[in-house]
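Here the complex is missing one protein chain, while the rest keep their positions.
By letter and in written order, the chains are A and B; residue numbering begins at 1 in each of them.
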Amino acid sequence: MAEKQKTMEQAGRPAKNGTGGAALALEVKNLSIAFGGLKAVDGFHIQIEKEQLYGLIGPNGAGKTTVFNLLTGVYRPDTGRILLDGDNITGRRTIEINQAGIARTFQNIRLFKELSVLDNVKAGLHNHCRYSTAEGIFRLPAYFKAEKAMDERAMELLKVFDLDQECNYKASNLPYGKQRKLEIARAMATDPKLLLLDEPTAGMNPNETAELMETIRFVREHFHMTILLIEHDMKLVSGICERLTVLNFGQVLTEGETSEVLNDRRVITAYLGE
Amino acid sequence: MSFLSYFISGVSLGAVYAIIALGYTMVYGIARMLNFAHGDVIMVGGFAIFTVVSTMGLPPLLGILAGIVVCTVLGVAIERVAYRPLRGASSLAVLITAIGVSYLLQNVALLIFGSNSRQFTSVVTLPNLVLADGKLTISSITIVTIVTCLVIMVALTAFINKTKIGQAMLAVSEDRGAASLMGIDVNKTIAVTFAIGSALAAVAGALLCSAYPSLTPYTGSMPGIKAFTAAVFGGIGSIPGALIGGIVLGVIENLSKAYISSQLSDAIVFAVLILVLLVRPTGILGRQIPEKV
Partner (left out) sequence: MTKKKIRRQNAVTYGIVILFWAVVQLMDRTGNLSSLFKGLLVPLCMYAILAVSLNLTVGVLGELSLGHAGFMCLGAFSGAFFTKCMDAAIPSVGLRFFLALILGAAVAGFFGFLIGIPVLRLKGDYLAIVTLAFGEIIKNLLNVLYVGRDSSGFHFSIKDTLSLGMDETGEVIIKGAQGITGTPRAATFTIGILLLLLTLFIVLNLMDSRTGRAIMAIRDNRIAAESIGIPVTRYKLTAFSISAALAGAAGVLYAHSLSTLQATSNNFGYNKSILILVFVVLGGLGNMRGSIIAAVLLTALPELLRGLNDYRMLIYAVVLIVMTIFNSSPRAIEMRSVWMEKLRRRGQGKKEAA
């Protein structure tokens, strides 16, 4: 166990001290988008502190994934501002937003199916260990140096997610629960400031869910990561999230401490109906 | 006047492309496959008509009928033997099989009829239309082609919207899985689509060979590609798109042959296609389906 801890610290980013709990990792104001007249997200706002584990919940079709797509630049918002660590990233492209520090997973798993587990993570390291195409083709020293660094870094990450045994499997051959973990590992490889998880436990059995809950908590602690997650499993939400925002019909219904929000009448009504 | 005459013959050529494009577009819409052999079915139709009319000396109408029967049977047979086993396989594999079928048809025709071109007797025996005191002559085949094309378009649209099997075709093209859950026989629907497309190919063959009377085993290949281009141009999967794409393509081809360069006409047609697709990535009437994240 002690050894595992050590590798994790190496793999993680150095903790950011100083500003403490008050600094905002993500601040979103008045975010809206409409698709052909339908307001999918309307005036969304959120404030997430550094190293917070934040939950975004709401009934099906409330616009949760659309919020993620807006945050990651898949859609361009009609109105609103998105500040990541104080930087305005509104309207940037997906690639730039990842480089600015947001990484995500997807509701329907999107792995690089034909690549090995290791290569999936190495693809995530793309912008962190660089060498040119020509250096790669002609096997110049930069290739060997960067590949070695990538292999080491990727294996460290895989160990954290308990995937190191399967590093040479084809990604599509992993069992479902491990595929979800690999997606998180790949996102973590891009060294983000903020991690977005879109229904990380969807389709998992209770055992897998419990295990993943541990992993998420673990990631937060050891990488000092800020995490925003969409989830339907209330047990998971109440177990690990510190704060929640509830979305209903594209609008923020309420926000606050997890226990408060989950006992709010309006939230119960939104989920269960009148 | 000469412009008008080039234009009209362009429309006529385009009408042939449109009829062929229907075959591509329907098959693509329903089976999601690029039937590369479609052009060669036209050639088979041409040879069937040639055999009945020129070799056996029977009336042209009987020839066309024979052509339609041969092509329909052929189209259904190709679908059954070569394409159906690949249902659910990658679209590339289906494409390669279609290419194989195309080679097969060409080479069977080569064995039977040889590589020398045959003189095709026009199936249209009506007199030409002379307008404006002889300044403008429109050949009868031109008129017949345009009229036939319009009739086919109207009939096909009615068939798809009004009949049960037509509705089944729409359903299968929308969502094959859901259609089969609703009790639609997907295999039968696809077979019917191939039958219709191939019958149309026979008609196209008759019209094409009447207008351009030299017939070889490779006759169908280039018009096939052009018609496919027309289908993409108009928005593949769309019947009015095939009509618009075909006519536009035919007119551009004929006008550039007349006024720019006959050697460059194909290049011009393809350049226009590229321009259209760059502005509208799914063709003029094609639907854009964004990928869901």
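Just so we're on the same page, a residue touches a chain if its C-beta (ideal position, glycine included) is under 8 Å from a C-beta of that chain, and two chains touch if they have at least 3 such contacts.
The structure displayed is predicted, hence computed values, not measured ones.
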Looking at the whole complex, which of B:Ala48, B:Ile68, B:Val232 or B:Ile247 touches the chain that is not displayed?
-> B:Val232
The one of A:Glu49, A:Asp85 or A:Asp119 in touch with the missing chain is A:Asp119
Absent-chain interface as seen on chain B, which is shown | 28, 34, 36, 82, 85-93, 95-97, 99-101, 103-104, 106-108, 110-111, 221, 225, 228-229, 232, 236, 261, 263-264, 266-267, 270-271, 273-274, 277-278, 281-283, 291, 293
Hey, which chain A residues sit against the chain that's not shown?
-> 72, 74, 93-95, 98-99, 103-104, 106, 110-116, 119, 122-124, 126-127, 129-131, 133, 136-139, 143, 146-147, 150, 168, 186-187, 189-190
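FYI, only the chains that are shown with their structure count from here on.
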Determine the centre-to-centre distance between chain A and chain B, using the mean Cα coordinates as centres, and give it in whole Å.
-> 51
